[in-house]
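The complex appears here without one of its protein chains, the remainder shown in place.
For clarity, chains are labelled A and B in written order, and residue numbers in each chain start from 1.
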Amino acid sequence: MSDLVTGIRAQVRDLLARRRVEYVVGYETGSDGVNARPFFAYTTEEADRLVFDNTCTHNLTKYLVEPERRGSTIGVVVKPCDARSLTVLLAEHKFPRDVVAIGVVCPGIVQRTREGGDGEAPQARCQVCDQHTPPACDILVGEATAEGPVLDQFARLAPLEAQSAAERSAFWSQQFERCLRCYACRQTCPQCYCDECFAEALDPEWVGVRIGRAENWLFHAIRCFHLAGRCIGCDECERVCPVKIPLGLLNRKLRKEVLDRFEYRAGTRSDERPPLETFRKEEKLDLA
Amino acid sequence: MKPRETVAPSAMSPFLARVAEHSGQAVMSCYQCGNCTAGCPMAHTVGLGPRQVIRAVQLGLREAALGNELIWLCLGCQTCTVRCPREIDVAAVMETLRLLAIGEGVKPAIRDVAILHRLLLESVKRTGRVYELAVGGLYNLLGGRPLTNADLLPRLLARGKLGLFPARNKGARKVSAVYGRVAQIEARPVTEPIGGKAASRPGPRAPAPITRDAAVRSYAYYPGCSLGASAREYDVSTRLVFARLGVELRELEGWNCCGASSAHTTSKLLGHALPARNLQLAEEMGLPLTTPCPACFSRLQSTRHALRNSQLSGQVSEALGREFRNQVPVVPILGAIRAEEVAAAVRRPLAGLKVACYYGCLFVRPREVAQFDDEENPQTMDWLLAAAGAETIDWAFKTECCGASLRVPRPALAAQLTGRVLAAARRLGADCVAVACPMCQANLDQRQEGMAEALSERGAMPVLYFTQLLALALGLPPAELMFEKNLTDPLPMLRAKGFA
Partner (left out) sequence: MARVGVFICHCGSNIAGVVDCAAVASAARRMPGVVHAEENNYACSEVGQAAIRTAIKEHRLNRVVVASCSPRMHEPTFRRTVAMAGLNRYLMEMANIREHVSWVHGDDKPAATGKAIDSVRMAVAKVIRDERLTPGKVGITKRALVIGGGIAGIQAALDIANAGHEVILVEREPTIGGRMAQLDKTFPTLDCSACILTPRMVEVGQHPKIRLATTAQVEKVSGFVGNFEVTIRHRAKRVDHSVCTGCGTCWQKCPEKVPSEFDSGLGKRTCIYIPFPQAVPNKPVIDWANCRYQRYLAASGAEKKPPQCRICEKLCPAGAIRFQDEDSVVTEQVGAIVVSTGFQAFDHSAYPEYGGGRYKDVISCLQLERLLCASGPTGGEVVRPSDGKHPKTVVFVSCVGSRDDRVGRPYCSKVCCMYMAKQTILLKEHDPEVQAYVFYIDIRAGGKDFEEFVRRSQEEYGALWLRGRVAKVYEEDGKLIVRGEDSLVGRPVEVAADLVVLATGIEPSAGADALARTLGVSYNDYGFIVEAHPKLRPLESNTDGIFLAGTVSGPRDIPETVAQGSGAAAKVIGLLNQDELVTDPMVSRVDPLRCSGCLSCREVCPFDAIGSELLRDGRTAAKVNESSCKGCGLCVVTCRSGAMNLRGFTDQQLLAEVVAITR
């Protein structure tokens, strides 16, 4: 059993035992015996079901923003990327500060097929990850190590960026043609927490429920902009898409724009609001 | 425009539009304050000062604008540009008017100056560099001024300040080829003016960064034509100083004349092609480029600045026969020497020597092109000489024009300007004037007998290159520093102070 797992279990047992939290959201091994899945540990016995390995792909902070979880004191196991979600959500007052964040030093998460096949390749986001130690956590499990050489976070975007606007438009048209508007991307994203999503509003009806290319474009474009400056790059949206639309590219592109224009990375500080909500006198946008 | 002749002004004339477009300046925003005229060294000698020439352009008075003397006598000192409250580059407008006059076949008001420029360019075309003796001689003949500067000739020859033969230059043929291609490009019908709009001037003044990067220990070295002939002592002392400080200077192989003021005021493309060729040579060496001559520096920087315009850059690449990438940083020599290194290497401090540091205009102007030191009150030379132990004076003539290129066609006028500079230095008790420019040195050094009144009874004012003074302080032997080249002998003063 790895040190990470021992560490997590010990911490959670302690938290539950002294009733610091009511329950902890973590990972357990799923029914296929290979891939991890989210798990809610309410008792110290259940704490022993917790695991942490390179299949722990889910961003568990999603569970913290659900309405029925308000009022409870919760613990959550977070990878570094998930921890960035925490900071964004804290800045947006989505849960009280007494949440206990159990940060885990992350080895990188792999892509695994549902059949449990051998694909040990790390996920695209993990290949360029430059933050293996979760920032700003209440408890840290694992040895913080120095980061490796800085990798280009946005290398994946290069082929698309090299294309003309017409070519890119054609590319995304093709992608969105497949979209079923299942909203899995939205459902899995912690930063998508609106009680009534604009996509499903009837008064006014911004988008409409019909699955059509125009509606699909509008849904993704608006969602993308709602996430600008808030997306922390976990790429879970892309992973859960049943028709494999590369949503990670879209959101990562906006992350890049925000970084270039405002020198801002979402999730670094919990006392900071995203650039699109802040004004600084020194700020001068090149609007040419 | 004859005096008192009634003129018919026109608003928004095609001529005004042409001048505005070619110069890239908003000529209509001039509100005629007169700051340019007030600062112009030539204003007292010409009929129309710079303000009035701009007014003529504003009113569409083409004959007055293209036929006046000022556009030919303009020294390019940029004092007007630096001071204009509407941020108009007045010197650029003067240059544009001169180019338009040439292009439209208007008879130059000052014929001999036009001839001088042609001769200089012709010399560069043949040999790649300026052959001063021939240019001066032919100018005297063809310009109808046979005795101009003839009095200086014996003394200049005796001191080896004028090469009897043109300098050997490996790149000579290549330079000729550049001329050929430039002529071809200029012969094409013009669909739009080359160059386009100038970059906008920066707002409130801020002094530019000055100290050089300590990590740079090697420079590509562009001496410029004068340093091979009339200013050899500048070249020698510069090399000695750099060698002593442990910074390598590698001379560009086959470099050509930068074109000085002649090229860019008679042909815009040639004016950029000639410096650009040298930048390309530096790029091949992979080193930043330094030059001791402010005129060369100004041309190199102006070219770097102007060639951010891709259309012009394309034409220059075509003229050079190779793509011009505009990536080599250019550092003026005052910025390539660090005061701390001088202070650490001083062996014989220049204690007791009171120096007036004279910068001339081109190292620091205009601000956004030179991006070096302060336009009105520069300090770099003062710091270097203070590091060498000298006392430098605080004076108001650091950047007052010395008369520059007019010393050949109008020596008397140039002498007036330099007389004021020297008189100011003398009044403030300076022992000598330190310069960083071959033309300034020549102007200040060579005609001091005519300025006896200005210089008062204390006699002549020695004019030395700052590198010669630094070399003295670094312990280099005076005999190697060519003090005998000066027409106004500095040795008595140096000996009296114990430096030679």
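As a convention for this text, contacts are C-beta pairs under 8 Å (C-beta built on N, C-alpha and C of every residue); 3 or more make two chains touch, one makes a residue touch a chain.
The structure presented is a predicted model; accordingly, all values stated were derived computationally and were not measured.
Q: Of the residues A:R20, A:R168 or A:R273, I need the one that contacts the missing chain.
A: Of the listed residues, the one touching the omitted chain is A:R273.
Q: Consider the whole complex, including the chain that is not shown, and state which of B:T79, B:Q280, B:S313 or B:T418 touches that chain.
A: B:T79
Q: Among A:E120, A:D195 or A:E263, exactly one should touch the missing chain; which is it?
A: A:D195
Q: Suppose we count only contacts with the excluded chain; which residues of subunit B make the list?
A: Residues in contact with the chain left out: 31-40, 43-44, 49, 51-52, 79, 83-87, 201, 203-205, 374-377, 394-397, 424, 427.
Q: In the whole complex, what residues of subunit A lie against the chain that is missing from view?
A: 67, 70-71, 92-94, 193-196, 198, 201, 203-206, 226, 273, 276-279, 281
The definition used in the following text is that only the chains that are shown with their structure count from here on.
Q: Taking each chain's centre as the mean position of its Cα atoms, how many Å separate subunit A from subunit B?
A: Computed value for the inter-centroid distance: 62 Å.
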